[in-house]
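What follows is an incomplete set of chains from the complex, kept in their original frame.
Chain naming follows the written order as A and B, and within any one chain the residues start at number 1.
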């Protein structure tokens, strides 16, 4: 047990901090952060050169080529956060498609697609979920048949984050309709401005829109834009999902939110009393603090396991459930603290922080639901973490398909 | 002894509910919420024709002279259908205030106008439930000064009842000199709120019987009962929507309503909310029949139903999954309505502190 960093890492932290400080002038401004902005792309190249993003991607594909070192990755992330420095581009191309290609793509695919993805020339979105296939993803029905040497896609995707800002998409489609459920799926990728692809923003309850519905009507995709074999898309996608689950949120995020709330409690008053002096709110604050502290050190425990290449088992499985719930509770507390001011929203007089707490209160509920609902998380924890039986399959109206 | 709704009350609820079911559709709510005014004139007029504005107005003034329970049942239907209309402040609190403290003349002038919808009264008294930013309204030489945040139903108001820092009540014209009304945007675009700034604003006092703030307290208690009723209706609808959706939506070849996790979420919502009907009935009934219990009962109803409503809003959204988080089904209008009501006229923590003070000093 040692919370201090060794000299190597302390030095590394200093190096990153120094970089952040001295490169501030090259950093894109708030209106230059689009992936296609030249200043943004130059910044991205600079970060790759220093190994502050795309750090472990091999050099020949446009990355920095370092050995994986989760502690250094964490140090980079923390130093960028604390110095308010803009980090590397993030989209599902970089976080999911690139790792998938590295694992299962052909050499040609890697050479062709990874570098421009890392550099922001291509921005990707992910087409997995469908209106009737959410928790039960493998039941997806978007189809592709082959015609004139092309895949021809018909169907609909939903929850496609960022599709409106992406030029590329990777996607699961059913190419072998007669095969068993999990064996008829292929993993294709293609340009989003193909004829026959219609992207529509799907606003959420916060009023913002980051999701899309994507409709396919005879959209054509070259036969070589597939990762893995035809019918093997479920396995390819699970390799990718593994990477998604591999991403840990910032374990200090809840603590940072609470610090903001504590500041607010010192500033805001109710009937002339500072909120920080209200014993009931103090009690609720300290409850959340304790839980945030537990999650923070839980994050360090997972980080350590990751450094030591140990499998943390159940400990990793609980992070989404507990983390999202805690964030939701924190936002809920902030709204309650503000009372009537807490329901103000958008650009409006007296609103605090543009209604960010109300936004979080709703958005965090979306996160509780998205990426595996709380109920699915509890299934996973009990089944994979505690060894309890899987949900029985019952009441199938169709003859059973071997899964 | 009979603790249930009368046949007339059930009919009233059915008729208001039936009307709102037909007009306060998701499309209508969406249209109103994205428009400039947090109010559908069409629905307001339709409800006015049904007479809902005059429920609490005494018969001698041409009203129906009914009880707060009747008004609460109407408000419950308004919440149930997330109807974008002013009611709580205008037909509820304002009429209670005028009944309690208005002069004969004030009643004579305003009651008929409220009944026909010609007058719409906003209420500025949120400081009485806890002042933010040290806001307050003071009376000096017959005029009002200061400010009141989060005044209710400001958007369409023709007049306001304003509560000063000593609990005195005052009628102020919406177009009075020295009155500045600033609209505030909230998560819930089906009701309007705003900030009122007074600088030497002429005001007409409600009669002096009101010296100790008793009328203000009664208005506040009525407002809390009505806010609770609104949440009750909205939460009830969210449960029904969740159950209905769970019986349609399939995953893994099963309707999701056959999963125990989903069933239990629905059961927890229903088990929590069902006794809230009785709590609301009691609180509303007490306002008329058991005055010594009415204030505490209104606090219990408002705080408890807010908590249960919040739980239902969350769980219903969860049962709906991703689609519940979008704007597609419009479920979020109910979610936000419950969130708005929760903070209105005092959040649960503030109200519980008040309730403790009332009982234990």
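Basically, contacts are C-beta pairs under 8 Å (C-beta built on N, C-alpha and C of every residue); 3 or more make two chains touch, one makes a residue touch a chain.
Note that this is a predicted model, so its numbers are computed, not measured.
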Ask   = How would the full complex read if you wrote each label with its copy number?
value = A x2, B x2
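To be clear about the criterion, only the chains that are shown with their structure count from here on.
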Key: For chain A paired with chain B, centre-to-centre distance based on mean C-alpha positions, whole Å   = 40
Ask   = Given the complex with chain A, which residues does chain B contribute to the contact?
value = 126, 130-134, 149-150, 182-188, 193, 195, 250-254, 258-259, 261-262, 314, 317-318, 321-328, 331-332, 335-336, 339-340, 343-344, 346-350, 352-353
Note = Contacts from chain A onto chain B in the complex sit at residues 129, 131-136, 139, 158-159, 202-205, 211, 268-272, 278, 280-281, 335-336, 338-351, 355, 358, 361-362, 365-366, 368-370, 373-375, 378-379, 391, 393-398
